[in-house]
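I have a structure I would like to understand better, so I am pasting it below and will then ask my questions one at a time.
Only one protein chain is missing from this complex, and each of the others stays in its spot.
First chain written, first letter: the chains are A and B, and each begins at residue 1.
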Amino acid sequence: MKNFTSVDDIQNLNELVSLAKAIKAAPFANAELGRNKTLGLLFFNPSLRTRLSTQKAALNLGMHAIVMNLNTEGWLLEFEDGVVMDGNKAEHIKEAAQVVSQYCDIIAVRSFPTLTDKEKDEEEQVITAFKKYASVPVISLEGSTEHPLQAVADALTVEEYKTIARPKVVLTWAPHPKALPHAVPNSFVKVMKKADVDFVITHPEGYELNPEFTAGVTITHNQDEAFKDANFIYAKNWSNYIEYGQITSKDPSWTVTTEKMALTNDGKFMHCLPVRRNMIVTDDVLDSDASIVIPQANNRTYAAQAILTKILEDGK
Amino acid sequence: MKNFTSVDDIQNLNELVSLAKAIKAAPFANAELGRNKTLGLLFFNPSLRTRLSTQKAALNLGMHAIVMNLNTEGWLLEFEDGVVMDGNKAEHIKEAAQVVSQYCDIIAVRSFPTLTDKEKDEEEQVITAFKKYASVPVISLEGSTEHPLQAVADALTVEEYKTIARPKVVLTWAPHPKALPHAVPNSFVKVMKKADVDFVITHPEGYELNPEFTAGVTITHNQDEAFKDANFIYAKNWSNYIEYGQITSKDPSWTVTTEKMALTNDGKFMHCLPVRRNMIVTDDVLDSDASIVIPQANNRTYAAQAILTKILEDGK
Partner (left out) sequence: MKNFTSVDDIQNLNELVSLAKAIKAAPFANAELGRNKTLGLLFFNPSLRTRLSTQKAALNLGMHAIVMNLNTEGWLLEFEDGVVMDGNKAEHIKEAAQVVSQYCDIIAVRSFPTLTDKEKDEEEQVITAFKKYASVPVISLEGSTEHPLQAVADALTVEEYKTIARPKVVLTWAPHPKALPHAVPNSFVKVMKKADVDFVITHPEGYELNPEFTAGVTITHNQDEAFKDANFIYAKNWSNYIEYGQITSKDPSWTVTTEKMALTNDGKFMHCLPVRRNMIVTDDVLDSDASIVIPQANNRTYAAQAILTKILEDGK
């Protein structure tokens, strides 16, 4: 594996999930692999789970982790070509990416979408620029359209908690007070299409995700129907993709409740976190045994460690 | 030791101080104890000494230290139960604490009081929530009512510098331009009550600390009388506890001066730092041989290392 910035970079999901499970069983077994290697974690946006779990994954492999908040601790970066840099952006991504490549053996970047400029967001301007100019592997810590490390953790979690060979997995939209990116649902859709599951998406009319990604997946606007006999409910808000970045519904009837969970086949509740209680899901669901959001977050470490392992081994 | 968030968590002060002294004599002797263990340091507020000394202590034990400024680098946290999270707080402490527990073997948290909501401050809302929801030990890096790591360093310092078996130790209020918390004086009171010292508190009328903590301690409003024959003067400002969080005096006659120190029995001057020069204490006292604030700050490392040692050993 060279870069890991999309679920599309996973060649064999089963093998990757198996690797993550093996790492989880013995997280320190490969502590020589990262010796004298440095992971640079560059944040343009806030992060809790990703920040901590990816550092932990690097440390487990014997790597050093250097964390930097680009916007507050460094210089504002220019991403456009050919401009006269006479504004407030002090450095071009061309130099920044090449330079950081010399101090770090792997670069990991978090950069959220604008949610106003659809074209720029879909280009994955920041991640794409790092991949173009960096001379070392690049990992996405969540870009504008994908959150692939989350997707690996999600696939591992479904694998661990499934009770039948081919579980029914439902991705459901749920209401939220702020406009949120599409990165998590996009990557979850992509990874579930690679997994051996019966996958259904449910959301209000008009809240279609990018049809390129959802092609071939069953989509229904009837949440109750979707929940029927489900083994996993994955709740997530996203802003409108067609009326790009807008909030066109906060319909509370989409909140995941105990009544809704009762429609499932003893279904497990998943969410990438952070989760808005009593908006996305009620307290009683989140605090019930059906919720596996905490072990799901734990799997972030082993997902990241599996990706780092593959990159380091391919670089040997 | 499971958690360390209050001086009350110290079962045997003598033994703890002896451990800290032994660690100070050989700080790297136990570098295998923390192998593959990670300390997460979570800051809701600024920190210099605590931030650096606790990291240093972890590194001395072979631990990894991961530092995070929660408010600026992560998500705003909700601490109330049952709320509809439709505001600016993206994550509930229930999830945050459980999640971080999976990435870190010990969680250390700094959270200052509001100084406006006495009830919430006295509940130690943040530290209490971490203790409640975290599945790993929690250390206070200063909460709203206690700063117990400081207290251990203070006890070690008194032990090192005392010239008689039972020294007279005076905690004196001193003026300050801003409203300050009660955490440091509270923990100092608690730890001195556990130590073999003649302990006196002096402050202007109305500046009583929480009487629960000071019960049994000699309190006088006559600073000169208090200083008489003292072996240690511990200066500290705190805001009014009764008129909660207010500044009801900036009386400069309470500033510790050379003249005042002359009343003592060759007394040593202590302060937790940062200290406002010529408000709390005059330059001449702070720059004199009587001042032991620098070695006192040095002891922060060994206090933290002693606590980490006890927690790691009890967790084996």
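Here are a few things to note about the model shown:
In this section, a residue touches a chain if its C-beta (ideal position, glycine included) is under 8 Å from a C-beta of that chain, and two chains touch if they have at least 3 such contacts.
Being a predicted model, the structure only gives us computed values, none of them experimental.
Touching the chain that is not shown, out of A:Gln98, A:Thr114, A:Thr220 or A:Asn265: A:Gln98 (per the contact rule at the top).
For the chain left out of this panel, the touching residue among B:Thr5, B:Asn69 or B:Gln98 is B:Asn69.
Among the residues A:Lys24, A:His64 or A:Lys250, only A:His64 touches the chain that is left out of the figure.
For subunit B, the residues touching the absent chain in the complete assembly are 28, 43, 46-49, 51-53, 55-56, 59-60, 69, 72, 177, 273-279, 283, 286-287, 293-294, 297-298, 301. The set of subunit A residues touching the chain not shown comprises 36, 38, 40, 64, 66, 68, 72-75, 78, 81-87, 90-92, 94-96, 98-100, 102-104.
Convention: only the chains that are shown with their structure count from here on.
Each chain gets a centre from the mean of its Cα atoms; for subunit A and subunit B, those two points are 39 Å apart.
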